[in-house]
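Of the protein chains in this complex, all but one are displayed in their positions.
For chain A:
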Amino acid sequence: MSAHIANGRFVVWLTLFIGMMFQIMPLPHIVAAWRPDWLLMVMIYWAVALPHRYSILTAWVLGVMLDVLLGATLGVRGLAFALTIYIVVLHFQRIRNFPRWQQTILVSVFVCIYHLVIYWTEFAIVGGTPFNTDMFLPAFSSIIIWWWIFWFLRNIRRRYKVR
């Protein structure tokens, strides 16, 4: 039993780190603004599937790690992750039972919230960051990616019996 849990935990963290790797992967200049938020989506999936295990504080830790990787002010993405996942966790029962297209719309809304929180905190702390509607482009690319991520991670969860 304990071996199973340890195994599951390893798999979840592995997917999270792979998500983090995709998040900082180089992209051609033209599509760089469309970079989907891989890490956020992987985190949303695990928060919906296992909210009693991976929720707000896990998200905060991941956000801080992402801040370190991106060279941003520490805690900006930590705060954004924690706030977004808080909303997800509050409604996890509903999100689970929504049809997929509805889920997708919700996820893109979450991505928008996440980017707005980042923008606001950066604006408050560093200042002088220009408002650019480009920051909502990931919401569109996330729509496409979410279908695959959901399918992929559900298979992983069933295969490795992550609980």
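Please note the rule applied: contacts are C-beta pairs under 8 Å (C-beta built on N, C-alpha and C of every residue); 3 or more make two chains touch, one makes a residue touch a chain; residues count from 1.
Methods note: contacts and distances are computed from a predicted model.
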One chain of this complex is missing from the view, so tell me which of "DMSO/TMAO reductase YedYZ molybdopterin-dependent catalytic subunit", "Probable 2-(5''-triphosphoribosyl)-3'-dephosphocoenzyme-A synthase", "Cell shape-determining protein MreC" or "Extracellular solute-binding protein" is its UniProt name. "Cell shape-determining protein MreC"
Any idea which of A:12, A:42 or A:64 touches the chain not displayed? A:64
Touching the left-out chain: which of A:55, A:104 or A:142? A:55
Touching the absent chain: which residues on chain A qualify? 17, 20-27, 29, 32-33, 35, 52, 55-57, 59-60, 64-65, 68-76, 78-79, 82-83, 86, 89-90, 118-119, 121-122, 125-126, 128-130, 135, 163
